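Here it is, the structure, as structure tokens.
A protein chain is absent from this complex, but the other protein chains hold their places.
Labels for the chains are A, B and C, by order of writing; each one numbers its residues from 1.
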Amino acid sequence: MDAGVLAQYAFNGLMLGVIYAMVAVGFTLFFGVLDVIQFGHGDVVMAGAFVGLATYLGLGALGIAVPAFAVIVVACAAGFTMALAGAFIARYLVLPLRTAPAFNTLLVTLMLGSVLRELVRLFYPNGSNPQPFPRLLPAAAINLGNFTLRLDSTILLVTGLVTIFVVNLIVRRTRLGLAIRAVAQDSETARVVGIDFERVVLVTFAIGSALAGIAGIVYGLYYNEVNFDIGLLLGVIGFSAAVVGGLGSIYGAILGGFLFAALQTIGSVALPVSSAYNNVFAFAIVIMLITWKPTGLIAEPASERV
Amino acid sequence: MQRFLLAACTCVLGFAAAIAPVAAGAKETVKIVFIGPLTGGNAALGLGGRNSADLAVQLHNGDAKAKYAFDMVKLDDQCKPDIGVQVATKAGADNSIVAGVTHYCSAVAIATVDTYHKFGLPVIVWGAVLPAITYGNDYPEIHRVNGTMINQNEQNAKLVTSLGYKTWVIIHDTTDYGKGHDEYFTKFLTQDGGKILADFGVGADQQDFTAILTKVKELNPDVVYFGGLTPIGVRLRSQMDKLGIKSQFEGTSGIVSDSYIQALGPISEGTIAFIDGAPIEKLPGGRMFLEQYAAHKYAEPPEAYGAYAFVAANLIMDAIEKVGPDRKAVIAELAKTKNHPSIVGPVTFDDHGQNVVPIVTAYVVQDAKWVVWQDSDYAKGKRKLAGQK
Amino acid sequence: MRRVAATDRRARSVSASGLVAVVVGIAACGAWLWAFLATDRVWLVAALLVVAAIAFVLVPRVDAVGAYRDAFARHRRVAVALSALAVLGVGVALYDQPYPLLMLCTVLLFIVPCIGLTIQTGYAGIVNFAGAAFFGTGAYTAAVLASRHVPHLAGIVAGGVVAALVGSLLILPMLRTRGYYAALVTIAFGILFSTFLEVNNALGGPQGLKLPGIDLVGWKFNRDVAVGGERASFYVNYVVLSLALALAAFVFARRVERSWVGLAFDAVRLDETAAAAFGIDIARAKILAFTLGNFLCGIAGAVYSMMQGFIAPNNFTFGESLILVSIVILGGLGNPLGLVPAALVIVVVPQKLQFIQEYRFLLYGVLVILVVLFRPEGLLPRRAREYFAGTLR
Partner (left out) sequence: MTFGGLTALDALDLDVAGGEILGLIGPNGSGKTTFFNVLTGLYRPRAGRVEFAGRDITGLAAQKVFRAGIARTFQRSRLCLPLTVFDNLMIGNHVRLQRHLAFNVLRRGALRREFDANVEASRALVATFNRRLATRLFDAASALDMIDRRRVEICRALVSAPRLLLLDEPSAGMTHGETRELMDDLLQVRAARAELTIVIIEHEMNVIERMTERCVVLNYGEKIAEGPFHAVAADPRVQEAYFGQATA
């Protein structure tokens, strides 16, 4: 196959990877502060996409049709709503279960996921069917042999990377980030030095979920279609990416996201057997990777004091 | 906790009241059952079918001349075989239920045939297309109004080869539905001299097909054939467009739905697909069906198989009207079904209970509508499909 | 000396009254179960659920319960036997109603793999998100062997063995990883498993496989049972078998827990470093727990598939594994007894909600969330290890 095709694969892979990474970062943030997994996170992405969609239709009703403006409003709406949702989830579903076994958080968030899914399916007009997502970005395309580079996809790729980068900045450079990392390191000590633990948790969930909401928009604008049931698989993949990368590490999550995308791409094109095996392939590799690096590729600092 | 549960109960009772059947005069009320996927990924088609069957019952109960009033129990099989067996048992064991309009998902339909046979409950399958459901057994209880994937793909292959296309790439989901279509289309297409460049299976919940499609782009076939349902159909078509693939796109009955067009907008133009049955709009009954459906203000569209659920429910009710609410009699009566007029054309059950004269209708999307091929601008040559000379 | 005699006498009288309490309690539960399975009336289902809810809310608060619990603890054997009889009684009472019987079997057959997961997750702390995969391994093994005319009993046992063997593929990753990392290993395996079955046509592919009804040395399970003039549904056979299986698994898990083995499992779960420092062989404990659990999953899967008469890959997806895990957590991690109410909630309640059609999963999800929020430790939290009746004081 020629360079153009390879470039095409690479670009598709990157695009997929950035979406996965955005989801995975959420998982890794939540795990960092609270050592829990929010299994409904994938459906938060889906909900974000639908909020964005509804906002767009609302704008249309108001007669506002400037794409450039609309896309920003839509993204903000999704991000903001999901941020609130995230804080709500943390406050009423996750924190109350801190004392209980970690698994109960798992069960509750799983159920949360299916509740979100059913809500959209039942109460979004004709929600059981795939919904068209507006093409809000300039669709200009450059053809280089077999490689079609589309402007909108490029914008999305950049947006995704930038958002992740910003979140990373917040966590690494700001006082808030300092608090988050402190809690992640050792919540007890953090409390002692007067960090408002609950607030930090809420904010972290807000940030992670906002990221998911924006991921939902990126997803919608890239595929121009959203369906109520995209959440479960996205969640599983995001979780896998976060774990393979190393829970608690943002870079790990990013690495994991792109890695998983790469695996799926390779699985569906380079496999001698039917492309239907691509998930079999991807997850088999995941098992091997975990066996090879039991605490993720970018391992979290082992703090076992004996 | 208690307070919540009480609340739950009250709202539950609310629902119950909401869906309680309309009391129909002093007539004897007969129970029949509808089973289909009402939750999960295939809910859209399931709800369309449920509404259509419900419409049939409503209309029948509205008819003053009718001997019986019908009350339809609606059950959700979640498109899962084991749940299917559970609800099938529930319906079969309930002697007040005389017959059933059952199953959209093939895996569920095939899983439940034994159960219906065990309980002697006559059922008419309204959506599942797997041939083995009727031909894999000789249970008198099992009937099917919609055609199998065999007829559909035979017609499909004939038409598209006649349009002068030479090379194909097949993409199908790995469920029984997609795999079945893959098998039969491959068979008939090769008979008719088409060349298959590649055959891809994709997961039913897969989101991203750019990798596969990039390969397709490289192969550059005349036609991309898709065996699967609307959600993936939509994703495939729009991602083809993204990658600038110019090939003609054709699908199976699974994508003949309003939501396919609604979700894709202009790029759905020119998509070809086939359903087994006469073009509803054409038959007088069909128009009536669509009008009534609209009039009853159902939340969801009937989708591709709604009409079959409607027909199945009517067949059952007609049979019961004739021989009374008795399972054995109904089975005997259904076996006699021959050229029974319906909104999908005359229905005749062969010795396997399979409707043998399913007219296969080719559709093409023209100006954001599914138009019957023969009277489309494409057939008339006013417009050209992708890559047509 | 005299004092001892006195306490003995008191103990005996207490135990007598305790015995009565046990009988009454179990009878009540049996009656509830019967009503819950039999009825389809909305208001009755609701009422029964409310009763259960009230029981679960009030019981921990009532003071007498302590004594009541002791009664159960003292008459462990009796209680288990009576409970089994009660379930059997429910089965007999429903003899001519196939649907409730089927649901009863389903509940019992879901409890078995959940006991397996309890041994893995609840005792040894090995997370397993591939329960359905091992359940499915058993099912497919039984299907293949049955089609080769292998005696069904052998087929069922083989189901368990093969599941355990397939599980051993994961032992190396299991031993190297912990917590969510181990969870991912099983999640990946679970997805891999169902996808593979679907894509690969060797085992029927997505169109699944048909199975015959169980035939244990001439005892044909799919034949209705004729007792005197009455004809009982053939599902009664399956109730008997599933009950026997569930009972065996339950007693086994209990005995494992109440022994040095169970102690080792706990030590490994709670603090691997300390366990190692006291000479406990961590690898051995983990492998043992993992294998036992998968074996149970496989056995149950084999029986379940033959009862269903048909299996397809989408019976054994990641989603199904999550259902099993949900039961284990909801019941109260590490307490096999809690699995009974939990399985009822997760398996039967959605069917009882059929009448609200497409809204049932919404209501169901909300319901489960609320239950967990109100009882963060699960319906019946695990209690301190009581090696033998009455040794906990």
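Please note the rule applied: a residue touches a chain if its C-beta (ideal position, glycine included) is under 8 Å from a C-beta of that chain, and two chains touch if they have at least 3 such contacts.
For clarity, every value in this text was computed on a predicted model and none was experimentally measured.
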item: Among C:Ala84, C:Val150, C:Leu288 or C:Leu370, residue touching the chain not depicted; value: C:Leu288
item: Among C:Ala53, C:Val261 or C:Leu330, the residue in touch with the chain that has been omitted; value: C:Val261
item: Among C:Leu94, C:Ala124, C:Ala275 or C:Val372, residue touching the chain not depicted; value: C:Ala275
item: Touching residues (missing chain, whole complex) on subunit C; value: 252, 255-256, 259-264, 266-267, 270-271, 273-281, 288, 384-385, 387-388, 391-393
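In this section, only the chains that are shown with their structure count from here on.
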item: Inter-centroid spacing, subunit B versus subunit A (mean Cα positions, whole Å); value: 35
item: Sequence positions of subunit A contacting 2 or more other chains; value: 118, 121, 232, 274, 276, 279
item: Subunit B, residues touching no fewer than two other chains; value: 39, 43, 47, 174, 201, 203
item: Residues of subunit B defined as touching subunit A within the complex; value: 39-41, 43-44, 47, 174, 199-203, 205-208, 210-212, 214-215, 217-218, 230-231, 234-235, 238-239, 242-244, 257, 259, 262-265, 299-301
item: Residues of subunit C touching subunit B in the complex; value: 42-43, 46-47, 49-50, 53-54, 56-57, 97-99, 102-103, 106, 195, 198-199, 205-208, 210, 233, 304, 308-312, 314-315, 351, 353-361, 363, 367, 370-371, 374
item: Contact set on subunit C toward subunit A in their complex; value: 121, 170, 172-173, 176-178, 180-181, 183-185, 187-189, 191-192, 195-196, 198-199, 273, 318-319, 322, 325-326, 328-330, 333, 358-359, 361-362, 365-366, 368-369, 372-373, 376-378
